[in-house]
Each structure stands twice: as structure tokens, then as C-alpha cells.
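Here's the structure we're looking at; comments come further down.
Heads up, this is only part of the complex; the chains shown haven't been moved.
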């Protein structure tokens, strides 16, 4: 069976593994207070052109999401997000478990618009800030989204502008940031992202690392005591240098974007093969996640040879750094034969 | 500088690293639904002679601690623990953050007694279960404790008996379980532990793994939906097989206890050298953590060559699987010269 | 200015005030452990034909709502409700503040259907109970609803049946229970309600009392330690007998339903006058809350003499026990002249 079910089904990119192996006998200070984490943080501050950013490494994306919310909001404040947002649909109410309400907006292909965000904010801010409503103070976006789509720089800037107008922070879930920024049609750079958001992360787990997300807090008012929030929620890894090391490897020679761009390109080939065969796209995605509509017999046929994710209305195929040219060719040939 | 500051300052035992490397190119199902986690869980059920146990792998010990509490207790229930307990002193109020009160009992060398637990339970249960008090429903012990000491089987059985009498569950934090059970003076086996507790974990991070704790839930009433609690708190690792693989390696040929027993023995040599030199022990510990009382000049002297933890009243030296005979000899020689 | 803005703008029905005055010099045990609370609870058990019910008196409805949720659910469980539900829209995320997710269903005139509830439950229960979703364990309805509408006995029974099928509890917010059950078109009795739900309350604040809601817990598994939840959330009133006394007064000679039925009848007259005048109803409500669509000039005109609630798309007029025939006549005359 060949796995196209997700982008985290192999341990780590060989260069990441090599880096871990190379330093396997060395001892380090714990809890992220080591030189690798410092170096990776410095690299990220350079790449984002954001010298004042605080950078922390967390083992997982769910942790990153809910800890940012816990640190950013008071109990009477809430989060605006898409109704397809990972935090709304896939994380077992981790946000509500921190005591916060999600104001989920109807999304289109995984995206929400500045106009929608403005309307939701206005319900509270332009309506007398009634005490029986929560105060939306954080806007959560995913890039790429859960459906593989991306925001353009203009769209992101427009949402940023609404946030600035109402004093809300903008948070970008970057679990698949490499695939998002790596997409041919995405005109956002890491520097843009740092400039237009208050906090975001560079996802490692799904983009070549063994595990780990690099959280970049550009807003200085969100930085104080952030590590205490991480500690309280079990997100300060004892052997923190494991993540510093991995991100150093991923950021060297732009490995991170090299591998995610390649996965996006493979996905574009796959997309083309589905379209050629007449299989409808459920979503028009420019990134490594492709959602297509298969007939039941087509599902059965492909399931003989491939692992993919069945979401009911559609199925998802993912490429990743570990997808081989050979496996992709086999899949595309099978699609052709459908 | 030679590190004796803790037992988690090197990535992982070579056999653990080898196991990860060996399967680095293979792909697996995510979120712990893979064959390595299944195999490790099965091995643990065998070693604990507890076929009905549910076994889960979590990245870190703080997560294990507070997720067990969150899953075990209703909002009006509380935890009895030692006032030196890790959850009371070192985890940034992670338990209170889940909404639960800790009833911390004065400890002696990190331990509490069955009599103390019974007295605290009686305050509630034998006093009309007043509505203005919380109901103690979980007793938390550490083995080895934060001060390196261990419970005897008789002590554990006595506490278990009090728990059974009042309908409280018994939870053992095993972040350093290998060092605890491995201690010459500890007569508790893994089977005993499974029989005398409702939930405990076999610590990996501090006992040879890169990261990961194996949580063993023997009480069937605590098992339902446990993974949803993990998910909600970001403790379901995407590449869960990483932990299954590591525990398979650690459990093979009893590697886990081989390396922790060795570290305990090294600590006994170190202990002897301190005593011989006339350095007082702050705690009489039979495990890998040794707490001694140094004079200021002694601290300064040792700090030239070694990293250790200064706790104010005492300093801590830790041995681990990664401590070499050579480094130990250097330290013991330095102690001699104090 | 004549107030039709809500049903809680005058202290209390004269018979309630008289009861308080009559016993103003007597002393009682605190925290609801007095004879009046016992008597009122007994009366309620009789009227609901539910001898096993636990009855508690809470100062306010928001407290009743979120404390029931806090007591009923574990952190990974959630509540199904209407998207117009009071707990979803008007209580500043009090439910999320307890850590629980609300699964809000699109409502019609404030109501949801058994089919909708079944569909939402099936998403979890008939889909492999995935760990990334919360488990819906409580269904919340309001009677009368926030839009003044009522469920029929058949509708309630159908929802009850879905709840029973999936092991979910049914909770009815009865802040306006008197107006709901008192409506001419509502065929539900107090006994029906007790038989078809697991927990509900008989609202006092909006139905003649100075303050206080009588919570009726028919499900024995929800009863243990309930008062501890109340205590923890500040809902055990020191002078609890105040509420016992009031409910004794309200339940005597069916005063409670006498006054709410009268308010419903007055609302029906008002409704008729709007329809006669050609003012469209925003909702077809058989109870004391009437929502109508006024033009801007009509609003301005009526606002000269009356207080009512402007909800943007519609305005709300409420009758209550304190509405006089005279004031109603003045309003109806004004409507005629619009």
C-alpha cells in the first residue's frame, strides 16, 4: 500500500535525521534553553525580518493553537475563525476547554474574508460592546487552509487592517505553512507574514520535521510569560534542543521551502491527472492537499493500492517531502485507468 | 563541563536511536494507531500482568499528569498529593488550570503516608461530605519521588487500601519509574504497581527515550474516551509510532531497567564518596538523584568542572543511562579533593 | 413611560411580597437547609408527580444553565442547542467558560427538531465516536423559547426519544416556563415535562418572584453532589429560605400559572391588535413575548409612550403578571393609531 493519506506518515526528512544523529552523543541544557533553539530562533528572526519576535518551539500544532488562545485572551474574550478551522472542527474542543468561545464564520473553500471578519467584529464593537457578548480579540486563519487553499497577500492585508481597526490580534496557524507559502499562486513571503500578523507558526511536523512547530510572536504585548503558558500546558519539551536542531536543519539552504514546494508541484501534477480523467475537484487547491470527488467504484479501485482519506463527500490525497516520483507516477497511472 | 544536572541531557539511548533510524524510511498510520504502539502496549500489558490495561503514549510527563487529573475528576473533586509533588511545585499550576484543587500534605523526604491520606480523606468523607469542601478522589504519588526516595511495597499497599476504603483512585507519576523500581531497596515490581494502582506511567524521557511516557490505565472506569482527553490537550502526537518504537526498544531484553539500575548503582557510588568526604546528605536517596549539602566554597569548586542543580539548601547530582564510568570517576575524585 | 420591555421590571407579585413580609422577623437555617425550601421542594415533587426528583433553588437562570452543564458533562462532552438559545447568544460564553463546546443548530422560530438533534448526534455516535470530536451528552431547549414559541408534547417526546437512543440527557431552560406551559396551544403539563426530561427549571424571576429558579433534577445520576457545584459557583444563597418562601407562595392555589396564563392572554390581545393594524409579526408566538416588525416612524411613535426592546429586525413587547389592563388598553389604542 502506498500512503497518500497525509503529510506526516514518515519520521523525518533525511537531513533532519542526520542532524539528530550527528549530535546524538552531546549533552545540552533542558527546556529549550540550549544553543540550537537559540540559533534556530535567530535564523527565524532573520528570515522574517522581525528582530523583536519571540520564537518558541512546541511539540505539536494543537498545543500551539490553544496555548496562543489561552495566553492571548481573557475569559470574556473570543476568537473569530472559519467554520472549517482546525480549532473548530478537529481538536476536540481544545479552545472551549480553555474557556473561550469560537465565533465560527461560514467559510468558502476554507477561507473567510475581511468583510466577514469586520461584520462579526462590528456586532460587538459597533453595537455598544454589550456585556452579554464576548469581545472578539483574536482572528484565527490557517495557511494553507484545511482545504488546501491559500490567502493572497491582499486578502491577508485586508484582514490585518480590520484587526488593527478593532484592536484584534491576527493569528495564523501554519501547520502547513510550507505548502501554503510554497504554492505557486501564493504571493505571501515569511516577511509579509511577520509584518501582517501578531503571531504565527512555521509548522515542522507536516513539513519535514520529526515533530515540532516554531511559534513566532511578533506582537511584543503577547510575549511576556509565554513560556509559563507553555509549561502549564505541558508544551515545554524536556529535550527542547531536539526541535532547535531540526529547525536549524530545515532552515539551512532553504530546505524547508524546497521540500514543500516540491510537494506542491507534485500535487499540481496529480491535480492535472484527476482533471484529465474527468474526476471533479471538490476544492480548487494549489497546495499539497487535493480533494476530489470519486464515485464509489473509483474509491474501491484506488483503495486497493493506495491509502487516502475518505471525508464522505470527497477524498483527500496528500503529497509531502516523502512522496517519491515513483509513487506519484503509480498513482497518476491508476487515476488514468479509473 | 560534565553534566550531572539532570537525567535528560542527552537525546536517547543508542538502542533507541538505532530503532528510530532503522525504521526511518517506513510510513505508518498516524496518531498512535500504528503497529509499534500496539506492540509496545501489548508488551506492557504482559510485563504488568494486566491484560485489561489501556496503554497510551504521551510526549511529556506534565501532560500525563494533568490529563489524568482532567479525565479522572469532576469539577468538585480534588487530588491529594505531597507538598513536594511535581504537580504541586513544578508545573506552573497545570492542575489548577484544569479547575482542580490540590490538597497538599506535608511530606517527609518527598513521601506521604497512608495515615496522612486517611486523615485528609476522613475530613471530607467521615464528616458529612460537606458541600463547601471538594471530594478527594485521586491520590498522586511519585515513584521515585522528587527527592529520589522510594515507597516500599507495604507503604504502597497501605495507601492503596485507604484509597479503596474511600473510593479514591491511586495514581503514580512514574517519570522516574525506572530509577525507583530499579533501586536496591525498592521491593515493588511492575506487576505490583499495576495491581496496587489505578493508573501510572512508565517514564521514557528521563529513562533512556528521546521523549515519551507510557501511561498504563488499569482501572477500566477511567479508560473510556481517554484519547479524546489527550486530543483536547494536544497530547496525541501526529507521528505516534515514534513512541511505540522507542518503548519496544526499551522493553526488549529489559533494557529499560538495565540502564536505570546501572544509574542507581552509580548514584550509590557517588553517595558513598560524598559520605566518605563528610558531605552531608540532604536526603537519604537510594536512586539516581543525590541531594547533598555543600558549603559555598565546595559549590564553587565543583562548579568549575561540573553542571549540577543548586536548590538553595542543597544541590542535586543526577546519574542516568548516559553517565559514563569515566565521568563518574572524575566527579568522585573531585568530591574526594573537596 | 409604560414598560413593556421585559417581564422582570417590577419586584414581585403582591402575594410573594406578602409572604416575605409575613416571615420577615423569623430566623432560619442558612443555605437552603430550611423548612420553606423543603416544603417548596415537596410541593414541586407533587406537582410534577416525580417523587425522586431533587429540587434546588438558585438565584438566577444563567447560574442554573451553566451549573447544570458543569455538573452534567466531562471536559470532552458537549451540548446540543438552538443557535438562538440563551446559552449560545446571551450569556457571555458562560458555557464555554466552563470548558464545554456548544453545538448550535440552525433554529426556526427559536425551535429545533428531533431530526436535527438526531443528525448531530449521529455525526459523533454513528461515525465511530472519533476522538477529535466532543461527545454530545446534553440537549438544551428553552420553553417558551427566546422567541416566545413553544414545543408541543409530541415534539418534546420525539426529542426525548432521540436523547434516550444516544444516551444524552435532556435539559429544559424554564426561565419562562409559566408562559410556555400556560400558552393555549401548549399541551405539555408539569408532569409531562418531568417525565420527558432529565432536568428542567421552573423560572421564578420572570414569572412573579423577586428572584429565584427552582431546578428539578429528575435523573438520579445527575443528583449526587449537585449542591457542591452550586456552592463552587456561588449559587447557594446564604438566606436560601427567601426562595423557598417565594415558591411556596407561587405554587399555592396555582398562582404561578394563573398569573402567567393571564399574561399570555394579554399578549394574545396585543398580537391581535398588531395584526388588525397590519403590523407584521416577526414570529408567531403564543406567549407573553410578541415580536413585531415596525417601521422606523412607528418605532419612534410608540417610543414616546412605551419602553420596548428594539432588536434591529424586530421589536419585542412583553406582558407579565405586573401588566395592568389599563396599560394594555393604552398600548393597544396606540397600536390602532399607528
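Letters A, B and C mark the chains as written, and numbering starts fresh at 1 in each.
By definition in this document, contacts are C-beta pairs under 8 Å (C-beta built on N, C-alpha and C of every residue); 3 or more make two chains touch, one makes a residue touch a chain.
Just so it is clear, the structure is predicted and the values come from calculations on it, not from any experiment.
The copy number for the entire complex in this file, given 3 shown chains of one sequence, is 4.
As a working rule, only the chains that are shown with their structure count from here on.
Comparing mean CA positions across the assembly, the chain most remote from chain B is C.
Although chain B and chain C carry the same sequence, what matters here is overlap: shared residue numbers make up over half of all numbers found at their interface. For the two copies, chain A and chain B, the CA superposition rotation is 180 degrees, given to the nearest 5. For the pair chain A and chain C, the distance between mean C-alpha positions equals 43 Å.
Once the centre of each chain is set as its mean CA position, chain A and chain B turn out to be 33 Å apart.
In chain A, the residues that touch at least two other chains are 91-93, 97. Within the complex, the chain C residues that touch chain A are 75-76, 78, 89-93, 96-101, 131-134.
By the touch criterion stated above, chain C contacts chain B in their complex at residues 70-71, 74-76, 98-99, 129, 131-135, 225, 227-232, 236. On chain A, the positions that touch chain B within their shared complex are 3, 5-6, 8-12, 14, 17, 20-21, 23-30, 59-63, 65-66, 91-94, 97, 205-206, 210-211, 228, 231-239, 242, 322.
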